[in-house]
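This view holds just a subset of the chains, kept in their places.
When the chains are written out, they are named A and B in that same order, and each has its own residue count from 1.
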Amino acid sequence: IGEIQRFLRDDSTVKVSRSLKETARQVRRTRDELAKKLNRQPHINEVAEAMGMEATEVVFALESMRQPASIHETVFE
Amino acid sequence: MQNFMELKFASRSENESFARVSVAAFVSQLDPTLEELTEIKTVVSEAVTNAIIHGYEEQDGQVSISCKIIDGTIELVIEDSGRGIEDVEEARQPLFTSKPELERSGMGFTIMENFMDAIEVMSQPGVGTRVRLVKRLKSPSVASH
């Protein structure tokens, strides 16, 4: 079922909450890799550049890690 | 469910992305689809850019955005106290731009019209411009069934 749903997903059906969480996971990975490579805390623009995103959008995505899962998500995951 | 926010900021181009994400963060309490959110962000970006480059012609000024949520409907008002528009009818025509030298596409208002359910433009030369936009989210999305 997950497979089919992934296949069916496009921007007109996928909920922002879910999409942001996926982005946030990538942001975290990028942050950890950069921290390791640079041996210090990365700056927001460094993460944004590595992700090919704007800094403000990185901020927005990161916030989604904090929010409780929506009902939809609970049902599907 | 009813909620509101108001945002004011300096008319600087670096604030466009901040304004866009702020509105996105506010409306995401409705958990829109990616497409809906992208449409809203694009519209905010167009209206704010217009206020900064046309309204204030990149001089110091203040842009305000108000956003109301009433049930599933979003009302956005973007305002500036800039130079205003002489002929709103003409300005709203697709491809019309008063700044072809900036490689503007002249499609800002057309994009707003297309992505939103309603648009109202009020403007007075020398006083400012007020764009009111309404969007009703289609809910529930197909994915949630």
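Heads up, the rule we're going with is that contacts are C-beta pairs under 8 Å (C-beta built on N, C-alpha and C of every residue); 3 or more make two chains touch, one makes a residue touch a chain.
All values derive from a computational prediction rather than experimental measurement.
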Task: Total chain copies in the file, per protein type - done: A x1, B x2
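The rule we apply is simple: only the chains that are shown with their structure count from here on.
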TODO: State, to the nearest whole Å, the distance from the C-alpha centre of chain A to the C-alpha centre of chain B.
DONE: 25
Task: Residues of chain B that touch chain A when the two form their complex - done: 17-18, 20-21, 24-25, 28, 31-38, 141-144
Task: Parts of chain A lying in touch with chain B, wherever the complex brings them together - done: 5, 8-17, 19-20, 54-57, 59-60, 63, 70, 72
